[in-house]
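Here the complex is missing a single protein chain, while all its other protein chains stay put.
Letters A and B name the chains as they come in the text, with residue numbers starting at 1 for each one.
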Amino acid sequence: MSRTAHRLIGPEEPLWAPHHPEADPVSMHTLGFWLYMMSDALIFAALFAAYAVLDHPYNAAGGPQIRDVVHPAGAFIQTIILFTSVFTYSLSMVGLKAGNRAFVIGGLLAAVVFGAAFLGLELRDFARLFAEGATPDRSGLLSIFFVLVAAHGVHMVFGILWMLVMMVQVAVKGFTTAVVTRLLNLRIFWMFQASIWVCIFVFVYLNGAYR
Amino acid sequence: MNPHPADPLDHPDVRNASAVGFVAGYAASVGLMAIALMVTLQHEMSYAGFVIAIAILAGLALLAQALLMFQLNLSGAQRWKTISLLLVVPLFVLSIGLTGWMFHTLYPRTMLDFMQVQGNGM
Partner (left out) sequence: MLVHLQGAWTPWLGRLTLSQIPYNSPIVLGAFVFALLMAVPIVALFTYYRRWGYLIREWITTLDHKKIGVMYIIIGLVMLLRGFIDGVMIRTQQLLADGPRSAAHLQAVHGYLPPFHFDQIYSSHGTIMIIFAVTVVLTGFQNIIVPLQIGARDMAFPYLNAVSLWLTAAGAALVMISLFVGDFSHAGWVGIIPLTELPYSPGVGVDYWDWALQLSSLGTTLGALNLITTIVMMRAPGMRWFRMPFFTWATLSTQTIGLTAFPVLGVALALLSCDRYLGTHFYTAGLGGNLMLYTDLFWIWGHPEVYFIILPAWGIMSEVIPTFSEKALFGYTVMVAATLSIAGLSWAVWLHHFFTMGAGPGVNLVFSVSTMLVGIPTGVKVFNWSLTLYRGRLRFETPMLWAIGALFLLLVGGLTGMMLAIPAINYTVHNSVFVVAHFHTMFLVSVFGIFAGLMYWFPKVFGFRLDEHSGRRFFTFFSLGTVFVFAAMYILGLMGMTRRLDYLYDPHWQPLLIIQEFGIFLYCVSVFYFCKMIYVSIRDRAKEAHGQDVWQTSRTLEWMTQTPVPFYNFAVIPVVHGRDAWAMRRDSGLTATSPDQYEDIHLPNNTIVPALLGGLAFGFGFGMVWRIWWLAGFSLLGIIGLVILRSFADDKGFTLKAAMVRRMERNHEDTGIMTDHISPPVAELMLFQ
């Protein structure tokens, strides 16, 4: 017989916790969203695993190698633009701390502009490759190259959409609990794009160019 | 949900925003990536050495972002985020590392033209 079950509850011990404070909604939502980002990170882990398998001369099928399709210097400009976008979003969090709506909206606007610039460069890059005939259906290697980079790009598109919505919500609703929670979640989401891009830049663009 | 009495702006997740930390995180990320770019463009290392070098640089950049941008730490507000990240990182290593390893051993055992393709491709 277990000993724990035999400890009896004393008469002085409280049985109920009326007005027990429920979990703080901001912490709960940011944790939930963080966990979602962990699962999102595993999407990229799986894509990188696929990249590790398909990044082999055999998988180029006689077509272009990664070093033929990437330009590290151009990608570095994209990198700086993306980091700047994340940085301006972070600064808007400093504005949030001060409760300054205009500051927050301005920071988000800058993040949107830089994010869109990043996507513009990426699309220009893709258009150039398509014009050269380096399309995703050319080889397994190009398939994973395009899908990996585009998966990051699709995340960026949704991030920008989300930021536009949040700019309206900050302006209309002010800093309610829900709006602040969403801003914090979006911050996680947006910074996460920079972290993923570090991996793509280093392991796809730089590593590919070196080979 | 119970309307929480506190002002959301007083929440630790909002409070811990720090301009200094963000500037440092930004500078570290850009700087490390710039070094990685230079290492690549100079093209002086052996491939193995290069991979180790850029992997370390990427790891440092990710660490800088985790600590300075995401501001992960073991405080009450961030504890579970940090723990969940630490628990998930091994899964990245397992899924990518073991996959890479098994296919690395598979190719020479199954692809007859492996040696020839490798000779042309590398």
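Here is the rule we use: a contact is a pair of C-beta atoms (placed from the backbone, for glycine too) under 8 Å apart; a residue touches a chain by one contact, two chains touch by 3 or more.
Quick caveat, the model's predicted, so the values are computed rather than measured.
Within the whole complex, the absent chain has one touching residue among A:108, A:129, A:144 or A:184, and that is A:144. Touching the chain that is not shown, out of A:31, A:80 or A:121: A:31 (per the contact rule at the top).
Considering the complete assembly, chain A touches the hidden chain via residues 1-2, 4-9, 13-20, 22-23, 27-29, 31-32, 35-36, 38-40, 42-43, 45-47, 49-50, 53-54, 58-61, 63, 135-141, 143-144, 146-147, 161, 165, 169, 172-173, 176, 178, 182. Take chain B: the residues that touch the chain left off the picture are 1-3, 80, 87-88, 90-91, 94-95, 98-99, 101-103, 105-106, 109-110.
The working rule: only the chains that are shown with their structure count from here on.
Here the spacing of chain A and chain B, counted between their Cα centres, is 13 Å. Residues of chain B touching chain A in their complex: 1-4, 6, 8-9, 11, 13-15, 17-19, 22-23, 25-26, 29-30, 33-34, 36-37, 39-41, 43, 47, 50-51, 54-55, 57-58, 61-62, 65-66, 69-70, 77, 80-81, 84-85, 88, 91-92, 95-96, 99-100, 103, 107, 111, 113-114, 117-118, 120-122. Residue ranges on chain A touching chain B, taken from their complex, read 21-22, 24-27, 30-31, 34-35, 38, 41-42, 45-46, 48-49, 52-53, 56-58, 60, 65, 72-73, 76, 79-80, 83-84, 86-87, 90-91, 93-94, 96-97, 99, 175-177, 180-181, 184, 188, 191, 194-195, 198-199, 201-203, 206-207, 209-211.
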